[in-house]
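What follows is a single structure, and I will ask about it in a moment.
One protein chain omitted, others in place.
Our next item is subunit A:
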Amino acid sequence: MSTYKNILEVRNLQTSFFTDDGEVKAVDGVSFELPKGKTLGVVGESGSGKSITALSLLQLLSKPGKIKGGEILFKGKNLLDYTEKQMREIRGNDISMIFQEPMTSLNPVYTVGYQISESLMIHQNLNKREAKLKSIEMLKLVGIPSPEKRVDQYPFELSGGMRQRVMIAMALACNPDMLIADEPTTALDVTIQAQILDLIRELQAKLDMSVIMITHDLGVVAETCDYVAVMYAGQVVEFSDVRSLFKKPKHPYTVGLLKSLPRHDIEQEKLQPIKGTVPSPKEMPVGCRFSPRCPAATDLCRGRMPGLITDEQKNEIRCWIYSEEWDGDPEVNIYGEERIAEG
């Protein structure tokens, strides 16, 4: 066995889109790690680069997207050194991915059974019959009633929740070590959302998987994750274990996100959305990317990009407030009048 501490370590990942209008740095120096068997949440507003990060991990970017640099260490080996053929053996076998849109993520002209069988035939050399039997088993595993019948149906015959279950069955068919779930519940009804999340959690324990859960819902993170990477404008601004993050968020952006989340454990006057909008790639601030929206921003913040600072709990924050160089109020209260993390 090779020696690796974390099943996945991403270091300084940079992914850009080379468009006619110039380079769009969708992912700009993202680093995080994921210990085996754990769940990492990736949160951030729309456009922060969550999906592109995920697609980069499997090298599934479509043109004009390109990974410019960094390292993706999966079980200690850098996936960016792999050939396309080697990557194909990883995809769907060691690392699987499920997507946000169950309605469009299944091929409309093939049966559900065929689509699950396909990865079994590719990665496990099963023949058609064996693969179909295994597909039925997988459908049963993800809680689809009368799987013998469903296996021969086409995607349009299934509801959104069912389709997402099929996607999960497909992703887990070859027993992957890691599952990347890109907003798996965003497109679903609230009740179905809870079911799908429960299913992923249950199967994670059963199959001893590591999971990357992409979401813009901190509620989902609180329920399912062990670690969180908070992304803003293509960067990780805070990487933390879940407990610390909810107890004492450190980055003003994380604080803002938490304030905009309805909570039951404290009294909230009203939800407070973060003012302003995510900067567009063309007018990216020179300094901290959150500085134009940050209530605590100083000249230092606006002038220079902060690096990642590691705190006592080994959590990381990309914010000047926690550095030696901080030029603002040393007692700055990023939580506003009402502290949100009393509990």
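Just so it is clear, a residue touches a chain if its C-beta (ideal position, glycine included) is under 8 Å from a C-beta of that chain, and two chains touch if they have at least 3 such contacts; residues count from 1.
Throughout what follows, contacts and distances are computed from a predicted model.
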Answering from "Dehydrogenase", "Peptide ABC transporter permease", "Methyl-accepting chemotaxis protein" or "Reductase": the UniProt protein name of the missing subunit is "Peptide ABC transporter permease"
Missing-chain contact, candidates A:Glu23, A:Glu89, A:Glu148 or A:Asp208, resolves to A:Glu89
Touch with the missing chain holds, among A:Thr39, A:Ser119 or A:Asn315, for A:Ser119
The one residue from A:Glu101, A:Glu137, A:Asp226 or A:Asp241 touching the chain left out of view is A:Glu101
Interface residues of subunit A toward the undisplayed chain are 55, 58, 60, 62, 88-93, 96-97, 99, 101, 104-110, 118-119, 122-123, 154, 156, 167, 170
